[in-house]
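Of the protein chains in this complex, all but one are displayed in their positions.
Every chain is named by a letter (A, B and C) in the order it is written, and numbering of its residues begins at 1.
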Amino acid sequence: MYQFSERSQQVQAKLQSFMDEHIYPNEENYARQLREAEDRWAPLPLMEELKTRARAAGLWNLFIPPGLAEFADHDGFSNFDYAPLAETMGRVLWSPEVFNCSAPDTGNMEVFMKYGTEAQQAKWLTPLLKGEIRSAYAMTEPQVASSDATNVELRIERDGEEWVLNGRKWFTSNAMHTRTAIFIVMGKSDPNNENRHLQQSQVLVPRETPGVEVMRALTTLGYDDAPLGHAEMRFTDVRVPLENMLLGEGRGFEIAQGRLGPGRIHHCMRLIGIAQRSLELACQRVVSRTTFGRTLDRHQSVREEISKSYSEIEMARLLVLKTCARMDEVGPKGAMDLIAASKTSVPIMMQTVIDRCMQMHGAGGLTEDYCMAEGFNYARWCRQADGPDQVHQMALGKMVINRFSEA
Amino acid sequence: MYQFSERSQQVQAKLQSFMDEHIYPNEENYARQLREAEDRWAPLPLMEELKTRARAAGLWNLFIPPGLAEFADHDGFSNFDYAPLAETMGRVLWSPEVFNCSAPDTGNMEVFMKYGTEAQQAKWLTPLLKGEIRSAYAMTEPQVASSDATNVELRIERDGEEWVLNGRKWFTSNAMHTRTAIFIVMGKSDPNNENRHLQQSQVLVPRETPGVEVMRALTTLGYDDAPLGHAEMRFTDVRVPLENMLLGEGRGFEIAQGRLGPGRIHHCMRLIGIAQRSLELACQRVVSRTTFGRTLDRHQSVREEISKSYSEIEMARLLVLKTCARMDEVGPKGAMDLIAASKTSVPIMMQTVIDRCMQMHGAGGLTEDYCMAEGFNYARWCRQADGPDQVHQMALGKMVINRFSEA
Amino acid sequence: MYQFSERSQQVQAKLQSFMDEHIYPNEENYARQLREAEDRWAPLPLMEELKTRARAAGLWNLFIPPGLAEFADHDGFSNFDYAPLAETMGRVLWSPEVFNCSAPDTGNMEVFMKYGTEAQQAKWLTPLLKGEIRSAYAMTEPQVASSDATNVELRIERDGEEWVLNGRKWFTSNAMHTRTAIFIVMGKSDPNNENRHLQQSQVLVPRETPGVEVMRALTTLGYDDAPLGHAEMRFTDVRVPLENMLLGEGRGFEIAQGRLGPGRIHHCMRLIGIAQRSLELACQRVVSRTTFGRTLDRHQSVREEISKSYSEIEMARLLVLKTCARMDEVGPKGAMDLIAASKTSVPIMMQTVIDRCMQMHGAGGLTEDYCMAEGFNYARWCRQADGPDQVHQMALGKMVINRFSEA
Partner (left out) sequence: MYQFSERSQQVQAKLQSFMDEHIYPNEENYARQLREAEDRWAPLPLMEELKTRARAAGLWNLFIPPGLAEFADHDGFSNFDYAPLAETMGRVLWSPEVFNCSAPDTGNMEVFMKYGTEAQQAKWLTPLLKGEIRSAYAMTEPQVASSDATNVELRIERDGEEWVLNGRKWFTSNAMHTRTAIFIVMGKSDPNNENRHLQQSQVLVPRETPGVEVMRALTTLGYDDAPLGHAEMRFTDVRVPLENMLLGEGRGFEIAQGRLGPGRIHHCMRLIGIAQRSLELACQRVVSRTTFGRTLDRHQSVREEISKSYSEIEMARLLVLKTCARMDEVGPKGAMDLIAASKTSVPIMMQTVIDRCMQMHGAGGLTEDYCMAEGFNYARWCRQADGPDQVHQMALGKMVINRFSEA
């Protein structure tokens, strides 16, 4: 029915070998280094070593699409061709960073590629592409429903040759990471503009700027996602030069829109990877555990649940692939319906799949001994990331109703 | 991501025009003719008229695959190319017959094409292909769990130059139809054979044979599916000549296996069609009804349900298309996992989608004023047709466990 | 935790004996009489015979509460005490009529008892209490969302000494029944009244009044519910004398509110009965069917589904009992939250339970050979009856939010 490009197939094979040789055998090692780290937010030695290897293997910045291939060491991968790569990386939650393909940096790099000036690119994009620094995107605010971008309250005011920022943010991913050097901050520069989509701007704020305060690391379902981390932050009279404005005053909403399409789909791809791996773990588990005189796989209910999980993973994968193909063909805007369908269907389905697989593992399935609990948290979190599902369902529902109710 | 062949696209367009011109405008007419018919099991004049038109338009026997194109007026359609055609026909439950593409005749014709002798084909296949007669497949028995074919109890015994049949069947679709001329009957000719899959044979029994008794029409959720009908039958000392054996003694199980793959997928395709139509009806409904001061489409819960339904239909469609492509590539046997995934996922999803759409129509949604209630019954029925979902989940679960638990 | 009154327990025992002796053994007989009836809407001889028996046994008009016991041959049953009786009757869908406890007559009789004049009672209530006639309640209209009573459009206009009715109704239950003698019709007598809840009136319309037209019997999921029937009706210049107004002009909304509380709960009670019976049938089925070498009850998935069904029935029953107890204590108005909780939870849960039980019966489970398919239809229908669940969830959600969000 569909075929990945020869180039994608080659890289898929190479990536799988790399996973087999360097990632899976290092999972315990990674967990131990993190557990024993003096600073949970500092880069782990293992990660740095693996990044060097991956880059040498040509498995680097694979997320860059053909249209931006000038920034890559390769010809770019379409969303469609990237999907199986992201799925494979998703099987180990921390592995995308090994290939410089981890959120939110990928989205931030795209912002720099598409909207940055040459000076901005030289200063921030270049080290990001090399994996030398990390970046954060400060969008969500604790005091308002930020899925409605017009609610954003952080103020960006001009004072002479500087922009002055005041406000709060949270869920700023990567903010805890000690390597994170640059924040892209969304705020309101023109709150009284009649056009509510021209009130926002996005400004670049280096980490060390006075007034930037990382208040605390947030957890979701008990996970702090170290060394990445999701932070609550305060910006108090933070001053940056005028040239730190991205794209132009009042264009913050536009950047936000452009950034989010592929990002949501990358989350879905990775979730499919971790769900698929959970299913495989469950299959191995059920043939090796015995209760009441039979191995678990002999129970009809186990087979039914494996069967459902297999089917649901396959359907999720196909939906994501179609979404990718559509994005490749007509751009994210033309694929809004499928992006919303993926965003609102895949995480909740994969959460259910992983939940079943955990249950088949007994109490141990909920622990850090398997990748499942953290994958479950990732899936649960994605029902909120980039806006709660309900907001996207509202938009998609409206679109579908319009499409079919017209005369 | 995928593209139908040019030929399929052309026929799709032609079929849609035919639906617009001849089918949708005749839905009330069809319902009235059936309601007012003296004999609910006799062919309706409207149906005969539409069949003539469809055949003239080249929209005839579209289910025939390329490998059997010698029996068609066209070059055959792959499962993949046929899928959108079957989906379109599925939008009106009675319309597949118009194009001589209705179950169980399509499956029976395939049996004749693949396993019939020339004499059997001349006598039964030729009029079936012309739409002059209809046929039935007598497999399920009331007293045993027939999803396990080794449970079948109808006896087929040789007596001189004849086979003698004794036993009961039910859910013999088409058996009520006055045009049905031939029954393919599954039974046990060698019940003591050590190989449980060589005990069965399939025998051709003309309707008028003495001892063939159609006892009653069964309903499912209140529907008798006239003029098709699902009958309970008794075979008492039914005698047919030896040449009425299909393929050979002891090969009944083999025929049953060969028959079922595409059939299950055709059901799925048609269900997607009726679910898609239900969604479209719901979209039209919610913009035209007002409660508590707002049209229904302004309710967030309505949008969420439309959004979910859209996503689920799309995922079901993609799964079916992939299953078709796989069947085309490697045959039904190699696609067993995907066939089982479709068979066990699509009907229940489509049942849920249609249920939501009915609910948005108020009490009227449950009535004969819309196609939804009957579509709901069709979806519910498909969770039993060709074996209860649980049996297929058992098989799929086992396959998946084996695949991923091997060293 | 709770105990039914001694009187209720005695009647429960008597009712169960009656079911064992007269109802279950007559189920096939009933089905045959209906199937072979010349007029599906006429009373069946069996029903008349059983009514006589039930009345003689003191199992008559059990729905009448203590406050209205003057109309009964007994001291009245509280909602709580009536619950197990209604559940038992619910096990056979047609049996409530045997005890003169069937909808919509019970609700209509309550309307007469509470709001009727002595003359109205003498003329209509007396024969209803004796089971000699039946009645219908014409509320829902095809062209508007009638769950919002202010949408009702049937016009009731005064012309001299008469009310003149013009408009359409549908889902008028009992309207098809040949014994139905009286319609209670809801309409707008004062459509411009500023208070939207004073625009409606309810008027008594004898069946034979000129201009009353029963247009057709509606089906839901294929069932016409004969001999009860849900009809579409037209009222064209229907004239009735002024004294046929119920309670008073402009008080139609008030009557509608008063009528609905217990009715919704009676539906729930009966649904629990049919779900419980489906579960019992499933238990008997799974020990008697063999697939792949084991009886069905040996399959873990079967046990899980039986277990879930048992738990869900029990929870539904407890919710209904609590609702009854609350209604008995503070009246339907004070129990609005629990009535809405029951109305929106019980039917959908019981639908799921019955669906599982049908599935365990194979294809036969969907047919008329068991009570399940019709019970499934009843449950599905109750998600619309007395307004779609969504309307009640809206109200309950609002109530709960208010309760817990207040300072």
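One rule holds in what follows: a contact is a pair of C-beta atoms (placed from the backbone, for glycine too) under 8 Å apart; a residue touches a chain by one contact, two chains touch by 3 or more.
All of these numbers come straight from a predicted model, not from anything done at the bench.
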item: Partner chains on view for the chain not depicted; value: A, B, C
item: Option from C:Thr344, C:Gln359 or C:Gln384 whose C-beta touches the chain left out; value: C:Thr344
item: Full-complex contact with the absent chain, from C:Leu46, C:Ile133, C:Leu198 or C:Ala325; value: C:Ala325
item: Touch residues of chain B, complete complex, unshown partner; value: 299-302, 304
item: Touching residues (missing chain, whole complex) on chain A; value: 140, 142, 144-148, 151, 170-171, 218-223, 289-292, 296, 299, 301, 359, 362-369, 373-374, 376-377, 380-381, 383-385, 388-391, 394
item: Contact set of chain C toward the excluded chain (per top definition); value: 1-2, 80, 279-280, 283-284, 286-288, 297, 300, 302-308, 310-312, 314-316, 318-319, 321-322, 324-326, 337-338, 340-341, 344-345, 390, 392-394, 396-398, 400-401, 403-405
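Methods note: only the chains that are shown with their structure count from here on.
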item: Same or different residue numbers at the chain A/chain C copy interface, by half rule; value: same
item: Mean-CA-position distance for chain C and chain B (Å); value: 37
item: Computed distance of Cα centres, chain B from chain A, in Å; value: 43
item: For chain A, residues contacting two or more additional chains; value: 300, 302, 304
